[in-house]
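Heads up, one of the protein chains got dropped from this complex, but the rest are sitting where they should.
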Amino acid sequence: MTLLADAATQSSSELAAAYRRVRRFTERLAETLSPEDTTVQSIPDASPTKWHLAHTTWFFETFLLRDQEGYRPFDAAFETLFNSYYNTVGQPFPRPQRGVLSRPSLALTLAYRQSVDEHIELLLASGEPNEEQRRVLELGLHHEQQHQELIVTDIKHALAQNPTDPVYRDGEFRLGDTPAAAWIDRPGGVVEVGHDREGFSFDCEGPRHEVLLRPHQLASRPVTCSEYQAFIADGGYNTPQLWLSAGWATVQEEGWRAPLYWRDEGDGHWTHFTTAGRQPIDPTAPVCHVSYFEAEAFARWAGARLPLEAEWEAACDKLPVDGDFADRLLDAGEALHPQPLANSPQGLAQSYGTVWEWTASPYTAYPGYAPPEGALGEYNGKFMCNQFVLRGGSVATPSGHVRPTYRNFFPPAARWQFSGLRLARDAG
Amino acid sequence: MTLLADAATQSSSELAAAYRRVRRFTERLAETLSPEDTTVQSIPDASPTKWHLAHTTWFFETFLLRDQEGYRPFDAAFETLFNSYYNTVGQPFPRPQRGVLSRPSLALTLAYRQSVDEHIELLLASGEPNEEQRRVLELGLHHEQQHQELIVTDIKHALAQNPTDPVYRDGEFRLGDTPAAAWIDRPGGVVEVGHDREGFSFDCEGPRHEVLLRPHQLASRPVTCSEYQAFIADGGYNTPQLWLSAGWATVQEEGWRAPLYWRDEGDGHWTHFTTAGRQPIDPTAPVCHVSYFEAEAFARWAGARLPLEAEWEAACDKLPVDGDFADRLLDAGEALHPQPLANSPQGLAQSYGTVWEWTASPYTAYPGYAPPEGALGEYNGKFMCNQFVLRGGSVATPSGHVRPTYRNFFPPAARWQFSGLRLARDAG
Amino acid sequence: MTLLADAATQSSSELAAAYRRVRRFTERLAETLSPEDTTVQSIPDASPTKWHLAHTTWFFETFLLRDQEGYRPFDAAFETLFNSYYNTVGQPFPRPQRGVLSRPSLALTLAYRQSVDEHIELLLASGEPNEEQRRVLELGLHHEQQHQELIVTDIKHALAQNPTDPVYRDGEFRLGDTPAAAWIDRPGGVVEVGHDREGFSFDCEGPRHEVLLRPHQLASRPVTCSEYQAFIADGGYNTPQLWLSAGWATVQEEGWRAPLYWRDEGDGHWTHFTTAGRQPIDPTAPVCHVSYFEAEAFARWAGARLPLEAEWEAACDKLPVDGDFADRLLDAGEALHPQPLANSPQGLAQSYGTVWEWTASPYTAYPGYAPPEGALGEYNGKFMCNQFVLRGGSVATPSGHVRPTYRNFFPPAARWQFSGLRLARDAG
Partner (left out) sequence: MTLLADAATQSSSELAAAYRRVRRFTERLAETLSPEDTTVQSIPDASPTKWHLAHTTWFFETFLLRDQEGYRPFDAAFETLFNSYYNTVGQPFPRPQRGVLSRPSLALTLAYRQSVDEHIELLLASGEPNEEQRRVLELGLHHEQQHQELIVTDIKHALAQNPTDPVYRDGEFRLGDTPAAAWIDRPGGVVEVGHDREGFSFDCEGPRHEVLLRPHQLASRPVTCSEYQAFIADGGYNTPQLWLSAGWATVQEEGWRAPLYWRDEGDGHWTHFTTAGRQPIDPTAPVCHVSYFEAEAFARWAGARLPLEAEWEAACDKLPVDGDFADRLLDAGEALHPQPLANSPQGLAQSYGTVWEWTASPYTAYPGYAPPEGALGEYNGKFMCNQFVLRGGSVATPSGHVRPTYRNFFPPAARWQFSGLRLARDAG
């Protein structure tokens, strides 16, 4: 069972169960963290765990409870403190400063969650929610799942700054081995992509529309660490011709020599910082924590290219959305990755729940797209600039969150997500 | 006659004539400038006129003369000084420092031009150039035309920093009036776009390929200053909901309140800095010097959107490439814009040689695109990231330079080009 | 009894008692703070409480225990993590990143303190310490007292960033009222200043040496909030002529309009953020949290100047070192400031334990000064550049810490210390 099923047709008690499931999993992700851990912020793009715990709660309070008759906000100051970027709702507290907020404490933040949860459950217990409430509730749960992944990526980044290599969770969020690689032929022609609005999707996933593809090939699995090591060994980070101009500038400015978290221990031996502390690189696992710039340069070096998002979607549309999702990994514990993932009938492996796969597609509006009215209209559309689409979900994504049409997006220099790549090339 | 006809099929003497024509026009653009004017640089993105004069010459020397037997470089230091970004050819002199180069002087720079010109003409006089030489010569001329436009935009920006409002050229580069506006219906379906490689084009303009369009409408002409003033008056620059997130951040950081060069003189009266000094805004002229962010926000405010580049190309493909190109404006002098441009049979006016029109399309590779081998492969492909495509050419573009398939590109915050916009919207 | 008496002549058990007293007071300052509070860092110049707790411990461990036979460091990683700036001892962890260190936890940090304390007490119990150990122990306690003050100023700054105006401690660290103001005549002539090395002093306080003073006057007490409000009301922050060039630039860049933590509530009503949350300004209390730039501009506006540090020292040399020191304020609790401080026989009030008083003297070496050999030589001398001397101690200074010769120093733009000013002027 996934954490989150389609909510549109669920009964009030099913919704309440889904709500509880998602909310509890967020807290489970924080349960191994100390109050101090949940407070720190290492870069403006990442947020403290405590902030994620509060912001996801703020979402339900702001968009579901605040206008309810008789509802008294838990704390009036939270309206500003835990607003992320909704200009419509007020002036958000500055993002790069979130790590200075020692108050509210972790304990009070959890009490805030509990209070809002009780009100939400009361609301659901009092009868069937109306359509708008149902819509917001569902959006709020998917929104919370996005922050579940960010909790993992952000605390990983924060702990990585600590020279003591702290452990977030033992052995979890580990990437499984890859199967053998092959090129899969993919036909051209007009295909339909995008969400058809049956069941939940984010606004930017639709409208469903036709695109024209050309015949091409997709790699059967993501690029591995050992393949990426060959790129490094071949001077990939010293060869400007392989890089986009902006990518090469970033390589120079940031001194990139390997994926984020990798460390050269000498004699060809590499380690990387993981959620289980510092570990040796696993050569057969998918490479992870690379930027779009690195993915694109690797593909050029390999004589290939990145797939278009429509190519990815057309290929993975019918595959089961199955993978090493975060909740499954936590449930599995020692029994992690009990069996290697078989290739799909289409020949594609590890499309879901492995690493987010950078595509060659800038994040733009689909034809006919318009953001919803109101504050929730700020959700996706306003980020359609200087970002690239990633597909498939990662080991830090909770199950039930991604879909074939799911569009994740990050700027081309971002590396702190569980982002890897799969190769593509034009047919013959 | 345009400055530059198709060179592929020209005789050696025709090529020499084209070469002279293009080279002379560059010098004509500099002829009203003092040695001091040609030296200054106001922002890292813009270059001194002197640098443009030298760099375009460096291009011919490096890629046509340097490997010729017996050729002795004019000055060995120029190889580095006037390299723009060709990592393959060596380490370029840092771009933001170009304004510190007082040497070579303007006079020596012009002597450099003359010396290289003599060698090129000697080469052409000595027989028919081979195919590679012809290709490089042609590319060099189109490259020089790009820098002709940059000479105008860059000196305009530099002079604009001077509180004395200096005049670059009297009355020239003025935008003509617009005709009445209308919505033009455009069909959907599969269309072919991109260059077919008959005649010259930049690598990024091809391959020609099919795209799938949806029925839509295009405005018959660009947005005017008075329309943009209405956006300002309606609080456009104070309404975050109208803006992309990155655009809104730029508005805040840069304090944008109007297009670049505009100044509010009070009582609803605006002036702008032009190549002819400070002038009143002409309400019926196309708005110019707006960024992608502003163009996109204006379109949203107007209940419309920006066109896709394929929509633009499909609509303008068959139009005559006719407009107020820079050389025509200079030739016309007082007789500027003798008659308003009539609408085309398709109903579209001012598609070429007016303002560069921002499109909604990020600058990406066409399907099947691969950059050429060698140093000249650094020409376009490496900039395919975080830029948006503009179409059509401006009053600062020399005639013969743009084509229906021509793709100009700039980052979304750039405003110092002659950039405006045309509206589009989905069909009914 | 002050927290710290002269240690040079104390017995081993007296030293142990002094050690315990100082160490316990540090922990008392942290006792009202949550684990989250002790983790945050608001600016690179300020450090997390947790870091102060650990760094002061690191000092004893590094300079007293590490070389002891058989001593096993509490945690090898702490050597780097909690080094502040001793290049001789290794590469310190980057200062601006201290707020990212969630580990070690507050609990483990306190355990670290306890472990080092036990070893130090064991050392002292095992016999009389040798001279070098005595010297380092004494330095370590005075060093810890400096960090006690920084704990207060740094957590105040961090909490001030929180829009919820959190309370650090109720009613404490409040500045008492000032007595009436008068000009005190002070003679010129050769006087001796600086420490004579009887009893403890920091290296920079000596050697004792002669300086030549001119007749002058000192204000009997520090400048008050209401006097400073008159400066604001008179346009002090809008008048470049009153400011040093670098000060005026800072005013413009930072948008300073009042002392740090002040907020204009309208209608001439001001509040300021204090360790007890947001409070109304007390007009008769000394103004606090002003930079050297502001102090110097205020003095110019008032037709006066700041005192030289030698003028201050010559005037306060014989005064009892008596004031509202931090430990006394904490002990007093509700009975704070039971009686206004009487003027001294010399007519000077509130010279000690009120606000640090900016002097006109850049922080430079006294004649004959040389830093000690070894790592502890990095203590003071290397900061003798672009800093100004402050004298007297503040309500955040523990008793027993300051002396008439005590030289505190900060850059001229620093405002987060409890820094105020006293006026001076030339005689007749």
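In this document, chain identifiers A, B and C correspond to the written order of the chains, with residue numbering beginning at 1 in each.
One rule holds for everything that comes next: a contact is a pair of C-beta atoms (placed from the backbone, for glycine too) under 8 Å apart; a residue touches a chain by one contact, two chains touch by 3 or more.
Please read these numbers as outputs of a predicted model, since none were measured by experiment.
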Chains still shown that are in contact with the chain withheld from the display: B, C
Touch criterion as defined above, residue of B:101, B:182, B:276 or B:319 at the omitted chain: B:101
Absent-chain contact - pick from B:50, B:113, B:328 or B:382: B:50
Missing-partner contacts on chain C, residue numbers: 85, 87-88, 190, 209-212, 214, 240-241, 243-248, 292-293, 360-362, 364-365, 367-368, 377-378, 382-386, 412, 426
Contact set of chain B toward the excluded chain (per top definition): 34-42, 50, 75, 77, 80-81, 93, 97, 99-106, 158-159, 161-164, 166
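The criterion applied here is as follows: only the chains that are shown with their structure count from here on.
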Innermost chain, where centres are averages of C-alpha coordinates: A
Most widely separated chain from chain B, with each centre as the mean of CA atoms: C
Rounded Å distance between chain A and chain C, as computed from the means of their C-alpha atoms: 47
Averaged-CA centre spacing for the pair chain C and chain B, given as whole angstrom: 60
